[in-house]
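Just one protein chain is left out here, and the rest sit where they should.
Going in written order, the chains are labelled A, B and C, and every chain counts its residues from 1.
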Amino acid sequence: MTNTKKLAFASDYQQGAHPDILKRLSEINLQPHAGYGTDEISASAREKIRAACAAPEADVFFLAGGTQTNALIIGACLQSYQGVLAAETGHVSLHEAGAVELGGHKVMTLPQQEGKLSAETVRGAFRTFAEDENRDHMVMPGMVYLSQPTEYGTLYSLKELEEISRVTHAAGALLYVDGARLAYALGCPANDVTLADLARLCDAFYIGGTKCGALFGEAVVFPKKDTVPHFFTIIKQHGALLAKGFVTGLQFDVLFTDGLYEFCGRHAIAVADRIRDALSEKGYAFAIDSPTNQLFLLLDRAQEARLTEKIEMSFWERPDEDHVVMRIATCWATTEEEADALIALL
Amino acid sequence: MTNTKKLAFASDYQQGAHPDILKRLSEINLQPHAGYGTDEISASAREKIRAACAAPEADVFFLAGGTQTNALIIGACLQSYQGVLAAETGHVSLHEAGAVELGGHKVMTLPQQEGKLSAETVRGAFRTFAEDENRDHMVMPGMVYLSQPTEYGTLYSLKELEEISRVTHAAGALLYVDGARLAYALGCPANDVTLADLARLCDAFYIGGTKCGALFGEAVVFPKKDTVPHFFTIIKQHGALLAKGFVTGLQFDVLFTDGLYEFCGRHAIAVADRIRDALSEKGYAFAIDSPTNQLFLLLDRAQEARLTEKIEMSFWERPDEDHVVMRIATCWATTEEEADALIALL
Amino acid sequence: MTNTKKLAFASDYQQGAHPDILKRLSEINLQPHAGYGTDEISASAREKIRAACAAPEADVFFLAGGTQTNALIIGACLQSYQGVLAAETGHVSLHEAGAVELGGHKVMTLPQQEGKLSAETVRGAFRTFAEDENRDHMVMPGMVYLSQPTEYGTLYSLKELEEISRVTHAAGALLYVDGARLAYALGCPANDVTLADLARLCDAFYIGGTKCGALFGEAVVFPKKDTVPHFFTIIKQHGALLAKGFVTGLQFDVLFTDGLYEFCGRHAIAVADRIRDALSEKGYAFAIDSPTNQLFLLLDRAQEARLTEKIEMSFWERPDEDHVVMRIATCWATTEEEADALIALL
Partner (left out) sequence: MTNTKKLAFASDYQQGAHPDILKRLSEINLQPHAGYGTDEISASAREKIRAACAAPEADVFFLAGGTQTNALIIGACLQSYQGVLAAETGHVSLHEAGAVELGGHKVMTLPQQEGKLSAETVRGAFRTFAEDENRDHMVMPGMVYLSQPTEYGTLYSLKELEEISRVTHAAGALLYVDGARLAYALGCPANDVTLADLARLCDAFYIGGTKCGALFGEAVVFPKKDTVPHFFTIIKQHGALLAKGFVTGLQFDVLFTDGLYEFCGRHAIAVADRIRDALSEKGYAFAIDSPTNQLFLLLDRAQEARLTEKIEMSFWERPDEDHVVMRIATCWATTEEEADALIALL
């Protein structure tokens, strides 16, 4: 239960939606809309996303949450005898309760560095499979799963993404990018990967709404038309089709109007930067060097006791008896006042 | 695409949420909440639902949509070798794109009358299975699926539900009621089945939000605690767990405050009654005698041409060359003015 | 438990293998063979089957049993959002314990006559789906399942099969024929459908071994090469790949040498014909007019009592209080002496 007396930095999904979304929702609330995402607002949102991705032929769908989105895209893109390559720290590997396996596919985990896969690691996995004489008795890697930013807040550079894309496609596999926190990559000065780059390099990706300004919702983008035939029915079959699809469509329509999505990201990054600088100045150590909205503090027992008394953070891991890694997350809703209060407590 | 020039009576999921829900959402929008439904608003909603169901030990969960809810409950309650008995017109049989089968279970269809199963039909299905010498090579019926109101707007009486409950439990199976439109049963004068009756007679049911005043969302009720252990993880594994669970919880918290849920139902029924009376008076025929918010008109070609020009209805079926069945649905959001306008067009 | 004092006519899978198979097995028993069906005997069997089917490019695989074969072929040929059309009396509909649904697909049952689907019924099912405005919320029929002979011992004529093939392919679906008892069609004078016809008209079929002379085993035929890519791995993934694939291959190699497979069928049919004639002569009634190795007797209580005392038959159904339908099955192993003994008891 959230303790309202503490400063709330535990995650980036604690508040509702950007006020512009609620405002628009109130305006159209009592008007009738066609069902299942066939409405005009959803059509408008799809067009705006296609434009932002420079992918005029893209198929765009709106889903409710990240695990659902990962499971549907991975399941729909893989053949029954294929699995998905992912970092051992990937969200699909660890924190989706086996959703990919429920769909019948193995998550084939690979070693990572600060949450990232290297092109070399990916190439090695494809080569190992291709050269194994028993490969017909094994799960074939059919897709590579990345997250941008990663679960550790790190970013793939454009060059890294281009290499992984090349390696993946050379192996006849598909590249999929989980963008649950994509606004916090797009809004980060260190980032050089645009939506148009993702559309050019990936076979599928999603633009996260839940953690980036929406009440809920993720926008699936298949840059090439008909990448997955009958995806609408697949969504329905998985229980993921909302009757009032206009509610999800509307949120992305607002987020992709006048650059609100990137604005949300830039705000959270600016606040995170201030907090990171203050932490560095006061001598705090970081477990990972993350440029986005998640900061991973390596605290000793004394620091832990002092900070957790006043600040709500997420427990990450305990590397040894004397230390703990805690995560601080900012988001579109974090105020400067909250950042000031946090900094004052350091 | 919704034609805004027509009167919108095509379905009961065309508008957003009851204004009280948006108001409450705006109030708490920027406050921090614990994730995944562990927040205080969701806890409050669960308590109110338990009270309304006179089931203080009930496990209550919030999901996003009806097909998702049906697939999760049916899959979680059945053993791997079991199937679910349902009317051949049941939503799970026809209009969920095979969601139950995706989970590995057969929907075992039974003949119905106006959308309803009889206790005798259900008893016969269990007996036929029990007496078949090949039953170990067959799918065992492990659950009975009903909807209240049914897909045809009809209602099970308390007596009918008690008999089906008895027959089902005598066979060692579970009873599950799909309440996608439950408000329109609860708000109907012809109904004698209360939430407490459902909690007493069923092993699981859901209280529909999407069609009954919410933006989206359904409340799953397992009257007996721990009917399905680890259902939280099952929800997550199926991609059905919303990070911002407080958004769904809040909607049911509002709907179960001061009787709003039943109020929504009563309003829609009163409007439907006015329309039904006007239709009868003007000599229109009904395909089914439904007491709830869905009216099934049997129109000849001339009537069809005249009405569909001005009124948006749902096509249901074409029983012969000269007739069509069209559905008119009212809901919590239908105004008296809209009803007047409709009646004026008849 | 088999009562050895009775005449054994309960089924066509009560004895082991045709003696030629055991003889050949003994000859090669201690020689080393490559694993998983990559051996030379299996290669030879595949060539013989391709020749018998006049399908030189066919992919041929050997599996262990009928339910396994049906589930694998149906699952491998359908897209995730598709189901299979089958007679409501089809083996996949009733007596495979939900194996197709376990794989995630709906068996979409259709009305039948004496176990057979008509082209008109199949065309109607495709048309109904195509014309339904809600079809994107429904299971798409992607395959038609037939059995030859049917579960009732009846046969599709070449003309009927050609029509169903045309209707199915016109709808963009696949045609699959379950040949669990195919020898008893091929060996039946009333039959005009050859293996080459099946290869020409179907997308997949299987040549049953278990009930037609083998210890166990079914030969899957995909007439067009690469109909299902990586089917070998799919077999492995389903646990259906035998390490000693040469044991299955050898059985089909023997059955397809010097016409043994059809010989087994002709023998069983000749014996069944003698029994059928004797039954007719003595005034017994038949529930179904079946020309193959299964006879469905409609017995009154007195006949039932008399016959079941000495003859082991299969219970089929009890159409009313005074009658029962019992099945007599002959097979490749039924001797003339057994037929004589049975006839003497009538």
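A few remarks follow.
In this section, a contact is a pair of C-beta atoms (placed from the backbone, for glycine too) under 8 Å apart; a residue touches a chain by one contact, two chains touch by 3 or more.
None of these values were measured; they are calculated from a predicted model.
Across C:85, C:99 or C:143, the single residue that touches the chain missing here is C:99. Among the residues C:82, C:150, C:210 or C:290, only C:210 touches the chain that is left out of the figure. For the options A:18, A:33, A:50 or A:105, the residue in contact with the chain missing from this view is A:105. Listed residues C:169, C:236, C:274 or C:323: the one in touch with the omitted chain is C:236.
Contact between subunit A and the absent chain runs through residues 80-81, 83, 94-98, 101-107, 133-134, 136-139, 315. Those residues of subunit C that touch the chain absent from the view are 1-2, 4, 8, 10-11, 13-17, 19, 22, 25-26, 28-35, 38-40, 64-72, 96-99, 102, 210-211, 215-216, 233, 236-244, 247, 312, 333. Along subunit B, the points of touch with the absent chain fall at residues 36, 75-76, 79-81, 136-138, 140, 229-230, 232-234, 236-237, 241.
In this section, only the chains that are shown with their structure count from here on.
Considering the contact criterion stated above, the chains in touch with subunit B and with subunit C alike are A. Distances from each chain's CA mean to the overall CA mean are smallest for chain B.
Chain centres here are Cα means. That of subunit A falls 50 Å from that of subunit C. Shared interface positions of subunit C, defined as residues touching 2 or more other chains, are 80-81, 136-138.
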